[in-house]
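For this view, one protein chain was removed and the others were kept in their places.
And now, subunit A:
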Amino acid sequence: MSTDTDSALDLDKLFTARLQAARARPYLATALFALHTVESRRVPTMAVDRHWRCYVSPSFVDRTPVEELAGVWVHEVSHLLRDHHGRSDRVARERELTGPGERLRMNIAADCEINDDVFGDGLVKPEGAVEPASLKLPTGQLMEDYLRQFQLGPRTMELAWLDCGSGADGLEREWELGPDGAHGLSEQERDAVRFRVAQGITGRPGSAPEGWRRWAEEAFHPPQPWRALLGAAVRSAASAPGAGEDYSYGRPSRRSAGVPGTVLPSLRRRPPHVSVIIDTSGSVSDAELGSALLEVAAISRAVGGRRDLVTVVPCDAAARIAHPLCRAEGIPLLGGGGTNLRAGFAKALRSHPKPDVVVVLTDGQTPWPGSRPPCRTVVGLFPRHHPRTTWDEDDPDYVPDSPPDWARVVQIG
């Protein structure tokens, strides 16, 4: 589409824009400076490959104002920082998406993820940037979510020329220099740059917007599926020495054959008793309670399938009766209003036989017991997106205690 193919790349203008971008977003400076620019007449605007090279069209630089170029710089580097090429490859494998059309969709989805929150505040949105709104999609989602919600069609017609390179969608272009070309960053170097940027953001969290802060937190510690974590936490609590396992003289040990005349105890597992305290206060929704109950059933299977060994204590401001799980799924989850998990703990620990493990399913807006209970504790914590809606309306600044150190905490959802 470029007509003036003779014009040389205006490096001064390009680097002026980069300087402005680095001033507007100081926490991205390291990543911006790590990009190696390559002049290319094959790319419509600017594009990146997965080796952190940035391909620039000279005519695009000529016709674009500096402040818009700065926005494009930040946009392109965001593709790389957010690992859109790696994520595109993974999505393509998981959902078996093949062909250039799908890669174009990934590029559009990745652009949506970036563009809904990087511009503004001293950074101009470049002409023609894709936004979720132009596809009639909500903002604030991830590329993988956007990808499910639109198809190529009339609405994306004018985006067909859109090309942010293999750094955005994982598909190698023939005009790219490839892994063996000069000035590429190795995987370790790419991780190091991303790490330094993430560290800069978490070190000074005030200056970066929410989206970048979340990225920085999760860049090297992606969240894990909570079901697996909760299951592992309960299993490990229930099977740890002292909980469900001990030496017993009830059966002779395997070793006894080698030691005639002596009786050796053998290590025997007895199925552990688990008490599940469910927070039924008004701050926990019915949907959350439903999924909590499902988890209770799963936990009962995880500790050996003995449903009679799992007790459920619904708890709001006062703990009610402890129900054995074997009495069908119809445990009445009474309650509403405030929570006091101390009552729930007291109730669970008073029950007979004493629990080996206490599992608490709560949103955490509660006072916790002051001292460590005499058994292992696992807390499944429902996320609270609106910290303002605390249970104490008289004191809007009230922040509930976080779960105590002695509990293993798993974030649910």
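Quick note on the criterion: contacts are C-beta pairs under 8 Å (C-beta built on N, C-alpha and C of every residue); 3 or more make two chains touch, one makes a residue touch a chain; residues count from 1.
Keep in mind that, in the parts below, contacts and distances are computed from a predicted model.
Only one of "MoxR family ATPase", "Hydrolase", "NADH-quinone oxidoreductase, subunit F" or "Cobalamin B12-binding domain-containing protein" fits the UniProt record of the hidden chain, and that name is "MoxR family ATPase". Residue-wise, the contact with the chain that is not shown comes from A:65, picked out of A:65, A:101, A:128 or A:367.
Check A:137, A:177, A:192 or A:349 against the missing chain and you find that the one touching it is A:192.
For subunit A, the residues touching the chain absent from view are 11-12, 15-20, 22-24, 29-37, 65-67, 70, 119-125, 183, 185-189, 191-193, 195-196, 199, 220-221, 223-225, 228-229, 232-233, 235-236, 239-241, 245, 253-255, 258-262, 264, 267, 302, 408-411.
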